[in-house]
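Only one protein chain is missing from this complex, and each of the others stays in its spot.
Our next item is chain A:
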Amino acid sequence: MIRAEAIEFTYPNGFRALQGLDFHIKAGEFVALIGENGAGKTTLLKLLGGLLKPTAGRLLVGGLDTARVRAVELARRVGFLFQNPDHQLFLPTVREELAFGPKNLGLKGQALEERVAEAAAAVGLTPYLEVNPRQLSKGQRQRVALASILAMEPEVLVLDEPTTGQDYREALEIMTIVQKLHRQGHTVLCVTHDMEMVARFADRALVLGAGELLLDGPLATVFAREDILAATGLLPPQAVQLARPYWEAGLLPGVLTVEELYEAIITALRGEKDARQVLPA
């Protein structure tokens, strides 16, 4: 679905934000993009959305060369959720906001109505369709922005820090919506600083540091390389850190989330699979 071949990007002021990245993301994957501030994550997403063009190398999305097609064309395939929803919301009601993208793609009448209704339902905003987006909370505005992207029915979703600045419940809500979309077949690439969320939702992680791809692989493999993660200012999730010595001693299997750790401990203690039902939670 997404193929990067030695892509580089240099900003007009001469700053080299990406220095030769190679990776391949298959259709239907849920990939987390992690790395410290300034690593180049947002820049990479903008290249995917065709908002910036690689200064060297090739970036293909669904067979299209992002350097050749116009951003408007690419918008059909790649849904880009910006870090700050206020950069895109400007219409007086949520309904009009959701209709803006599909209208630009040429949809009208019944088809348009359906798209809007579906997108609103997908993010749980159906009761708010006539409300002014400005009156909603940051988390809700983020969901409006997400729905406004969904209404264009893109195959790929690229999300730039969709949970930043929200409380745990709102963050979990948004990630659950994204998970649902992923299960419906969307390919997802999501930037986040929250390792617990990564462990919980993603299958694979790309680690960026100073414009270079430091790690690329399944979560277990990536989280095992604490040395490299530390180089770009990251720590594995707490459950992983906690279980690590026991895993190395062969006492516990590899785990990623608190739930998995709990499961593993109970199983190890009882030596039986369905011990969870026996012990009080």
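One rule holds in what follows: a residue touches a chain if its C-beta (ideal position, glycine included) is under 8 Å from a C-beta of that chain, and two chains touch if they have at least 3 such contacts; residues count from 1.
We take it that contacts and distances are computed from a predicted model.
Colleague: For the chain omitted from this view, which of "Alpha-D-ribose 1-methylphosphonate 5-phosphate C-P lyase", "Energy-coupling factor transporter transmembrane protein EcfT", "Cytochrome aa3 subunit 2" or "Isoquinoline 1-oxidoreductase" is its UniProt protein name?
Modeller: Going by UniProt, the chain not displayed is called "Energy-coupling factor transporter transmembrane protein EcfT".
Colleague: Which of these touches the unseen chain: A:R76, A:R95, A:R225 or A:R244?
Modeller: Residue touching the chain left out of view: A:R76.
Colleague: Specify the residue from the set A:N104, A:T126, A:T176 or A:T221 that touches the hidden chain.
Modeller: Candidates A:N104, A:T126, A:T176 or A:T221; residue touching the omitted chain: A:N104.
Colleague: Contact with the hidden chain only, please: which chain A residues?
Modeller: Interface with the chain not displayed, on the chain A side: 46, 49, 51, 70-72, 75-76, 78-80, 82, 84, 86-90, 100-101, 104-105, 134, 148-149, 152.
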